[in-house]
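Now for chain A:
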Amino acid sequence: MELLVASAVGILTAAGIYLILRRRSFPVILGLSLITYAVNVFLFASGRLMTAAPPILNKYEEVAYTDPLPQALVLTAIVISFGMTAVVVMIALGAFLSSRDDRTALPAEPEGAGEDA
Partner candidate 1 sequence: MASLFEFLVAAFLVMGGVFGIVGSYGLIKLNDPMSRLHAPTKATTLGVGGVLLASLLHAAVFEEHVSIHELMITLFLFLTAPITANFIAKVHIHRQETRETMPPAGEDDHWATHDKPEDEERRTAGRPDAAQ
Partner candidate 2 sequence: MKLLRRLLPHPYLTLLLTLTWLLLVNGWSLNSLLFGFMLGVLIPFFTQPYWPNRPRLGKPLKIAEYILVVLMDIVQANIIVARIVLFKPNADRRPNWITIPLDLKTPEAITALAGTITMTPGTLSADISDAGHALLVHCLDAPNPDAVRDEIKQRYERRLMEIFE
Partner candidate 3 sequence: MIENAAYFAFACFALAMLMNLWKIVTAPDIADRILALDTMFINAIALMVLYGLALGTEIFFEAAMIIAMLGFVSTVAYARFILRGNIIE
């Protein structure tokens, strides 16, 4: 199980970064989504992996619970990254609509002319 989770994190990270290194804003946002999955799973897994032990207290019997804290952290992280994704999508759209170009590279500004003295 650990291997599956670790390799999934690795593959999501790698794919995410590869896409983040593309030149257009859309694949970059896709990459950010993937790497967000990766980091959420990573953070979640920092509490170690347990099946069938949700941290919902059982009043009737003694059972094992998985670590609830990373789950709470990931929840916060998911929400935050949702907000961030929404904003980056919008800014990317704004950039595209204003320039009709979705390249993430900032074009060079025209040089100011004149004698440098």
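The candidate set was assembled so that all candidates are chains of the complex that A comes from, given by their letters.
Following the convention adopted for this analysis, a contact is a pair of C-beta atoms (placed from the backbone, for glycine too) under 8 Å apart; a residue touches a chain by one contact, two chains touch by 3 or more; residues count from 1.
Computed from a prediction, not measured in an experiment: that's the story for all the values here.
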Neighbour of chain A by the touch rule, complex-wide, chosen among 1, 2 or 3: 3
Touching residues on chain A, where the partner in the complex is candidate 3: 52, 54, 56
